[in-house]
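Read through the structure below, which is laid out as structure tokens, and then see the notes.
Only one protein chain is missing; all other protein chains are in place.
Coming up: chain A.
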Amino acid sequence: MIHFDNVIKVYANQNRPALDHVSVDVDKGEFVFLVGPSGSGKSTFLRLILKEERPNGGAIHVAGKDLSRLSNFKVPHLRRRIGCVFQDFRLLPNKNVYENVAFALEVIGKPRRFIRKVVPEVIELVGLEGKAHRMPDELSGGEQQRVAMARAFVNRPMILLADEPTGNIDPATSIGIMKVLDRINRTGTTVVMATHDAAIVDSMRKRVVELEDGKIVRDQSRGVYGQAY
């Protein structure tokens, strides 16, 4: 599903590479934690999957497509197959829960009838039934992140990327968020989650890929966050 082959990424005006000869394979339906200290290259890894950045070396395949051969024109179609969740939720403050989720479908030109059908389903999936007409500022942080996950998942992507989704949320609420991610993963969606949260990684017992200074220092299935932290 996601295939990195000796990927190098160096940002302009920086000597040290953000990613240094990284090779990873993520299969369909896998759940992968991406761990490592700040600046270790986790976010760069996720941005490369979305083709928001271009690698300086190596090859990246996502959903069977060679990203280096994917024309700019087709990048939006790639992104339609990838859902994204962030630490800061990125909801639209002037739209309610339903509208925020529906927005993701409206802007890719889905018909209204389809939107009316799938949006309530996905709102229920993330556990926000009955709150469809709340505005984001009327919701708790955990609930806002659920809206963001509903928006990321509403188009049934093949891959869900989560960049520290529990970073702004207290541990008790984080468990709920992880349950939703697990539920999404069980539908067959590949999930890649970058995180600092040792407790969550340890409790989930999923594959862990650890980055340090742009290099992969550990890749183990059913791993834990690691001794060093």
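Quick note on the criterion: a residue touches a chain if its C-beta (ideal position, glycine included) is under 8 Å from a C-beta of that chain, and two chains touch if they have at least 3 such contacts; residues count from 1.
One rule holds for everything that comes next: contacts and distances are computed from a predicted model.
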item	value
Name under which UniProt lists the unshown chain, selected from "Cell division protein FtsX", "Protocatechuate 3,4-dioxygenase, alpha subunit", "Inner membrane ABC transporter permease protein ycjP" or "Hydrogenase"	"Cell division protein FtsX"
Hidden partner chain, touching residue among A:27, A:106 or A:138	A:106
Selected from A:77, A:186, A:205 or A:218 as touching the chain missing from the view	A:77
Chain A residues touching the omitted chain (full complex)	50, 72-73, 75-84, 90, 92-93, 103-104, 106-109, 112, 151-152, 155
